[in-house]
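Missing here: one protein chain of the complex. Every other protein chain is in place.
Take a look at chain A:
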Amino acid sequence: MIYLDNAATTKTAPEVVDAMIPYFGELYGNPSSIYEIAGKSKEAVDKGRSQIADVLGVSPEEIYFTAGGSESDNWAIIAAFESCKSRGNHIITTKIEHHAVLHTCEYLERERGAKVTYLDVDEKGMVDPKELERAITPETILISVMYANNEIGTIEPIQDIGKIAKEHEILFHTDAVQAFCQVSIDVAACNIDMLSSSGHKINGPKGIGFLYIRRGVKIHSLIHGGAQERKRRAGTENVPAIVGYGVAASRAWNSMESRTKKEVQLRDYMIDRILREIPYCRLNGDRVRRLPNNVNISFQFVEGESLLIMLDMEGIAASSGSACTSGSLDPSHVLLAIGLTHETAHGSLRMTLGEDTTKEDIDITVEKIKAIVKRLRSMSPLYEDFMKKQH
């Protein structure tokens, strides 16, 4: 199998698995208890938290573990809204956020009287900070803009946005699920108040994430109960996952420079080959301000779903659009937001490289895509009409 869906999830690294195993077995203590075995668990949780804090350049007390990126996004947005609603009810976000942000904002609009501005993006998927600033009203209490887009890989001007948020004294949250350990993040320079991340995107375990909450930011809990996570997130800690997350973060951070350098080379090689060798296709997202591992291409006159199924039959795992509840594909809201037609959005393919991806993988994949696209186009009435008009 050639796995090119690392934005969906990554392979859990062997050293991550090894580090976790004892905490499933003999080291089963509850970190909140007082006896020795519990102490071991507590120590492990503290270590995981420190490892992550080091990578992000923040203090461990600012890292709060959650069950994943979606919970972190939900928490940041709902709790910020609740905590600030005496000052206003307006949230600014973008049309290309992950559904964990978009659907949470829609929920607040529907059920809690929030007013939400969903900013447009340009054809590369970039948010315009000036437009964001114009959207600010006296009621604005939260800005949430993703660090980098999960579908088209565009890296947003987070530092400019953070500066604006700070000038206007508005809380700033960023969903960094795709960016953490892929690009260097300076939370202080970017004035980030809250940041979401997820373990399984960086060769760590699933079911674990964190929300960074800058010291001094006062937001309430989302999950109520015990006093874990400095009383801000109840529930017995997922000790093995926290251990694995810590190891994964350190590991990904240490390898980031060399890994992303390699990925950028392979990414650009793949993009160049596809654009050169397959007619009527386009790259989605910004060519340069782009996640190191993201390739997203629209093929005209091709049904993305058929392309994906045929790639799967050839043992190549890729993705397209946003997976809906059933696993079938809707046209991506991100691709529609950057101005693609429904048809073009339907014919899109996302391939996200990982630390194990080789040049050979890329070459095989490009050859398969060429053959499949040719076949699908040969059966497309739209393509036939188009070709007739060309002559």
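Miscellaneous remarks
In this section, a residue touches a chain if its C-beta (ideal position, glycine included) is under 8 Å from a C-beta of that chain, and two chains touch if they have at least 3 such contacts; residues count from 1.
FYI, contacts and distances are computed from a predicted model.
From the set "NADH-quinone oxidoreductase subunit L", "YciI family protein", "tRNA-specific 2-thiouridylase MnmA" or "ABC transporter ATP-binding protein", the protein name that UniProt assigns to the chain left out of the figure is "tRNA-specific 2-thiouridylase MnmA". Residue-wise, the contact with the chain that is not shown comes from A:Met313, picked out of A:Ile37, A:Ala227, A:Leu275 or A:Met313.
Residues touching the missing chain, restricted to chain A, are 303, 305-306, 309-310, 312-313, 324-330, 342, 375-376, 379 (touch as defined at the top).
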